[in-house]
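Step one of this worksheet: look at the structure below.
Note that one protein chain of the assembly has been removed; the remaining protein chains are unaltered in position.
And then subunit A:
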Amino acid sequence: MEQTRAGEYDAFVAARWSVLFHLARLLTGGDRHRAEDLLQESLVKLWFVWPKVADEAPEAYVRKVLARAAARSARRRWWGERPVEQLPEVVAAGDMSATVAERSRLEAALAQLTPQQRAAVVLRYYQDLPDRQVAETLGCPVGTARSHAARGVARLRRLLADVIEPVG
């Protein structure tokens, strides 16, 4: 029984790790280490409820845990800086492809949003969830979720004005 449960769980994690890690990375504003920690924490929680959610929607459960933890993270801990042994790679103009540059700009812009705004924007535009489902995932009223998403998009519009060209 335990072996079967562990096998199914491992198969799910191995299959969905990349997608969930990308979601966690967007939710954390591009912080790779924090995204790994967040995903590990969510998957550990998934292990204890696996018999209940395995047949339904384990990915939706992980998404909910991830989004709520990311939206809550600013109140729990300050993730702004952490000491490292080596300096991270600095962005140098000209030696990166355009895609990587856009990704870096996007993550940098997402990092400037509040955690609630970031979670709402990611769920709304990356996961393509309707407002009602975003609110249900974040555990807040629909109006609040819509407001977070609208304010987040408005701020991204200013920050990414030179990356995403306006139509005209």
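Quick note on the criterion: contacts are C-beta pairs under 8 Å (C-beta built on N, C-alpha and C of every residue); 3 or more make two chains touch, one makes a residue touch a chain; residues count from 1.
The rule is short, and it goes like this: contacts and distances are computed from a predicted model.
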| item | value |
| --- | --- |
| Among "Electron transport complex protein RnfC", "Glycosyltransferase involved in cell wall biosynthesis", "Cellulase" or "Sugar ABC transporter permease", UniProt-listed name of the chain not shown | "Cellulase" |
| Residues of subunit A (touch criterion as defined above) contacting the omitted chain | 10, 13-14, 17-19, 21-22, 26, 36, 40-41, 43-45, 47-48, 99-100, 102-103, 106, 121-122, 125-126, 128, 153, 156-157, 160, 163-164, 166-167 |
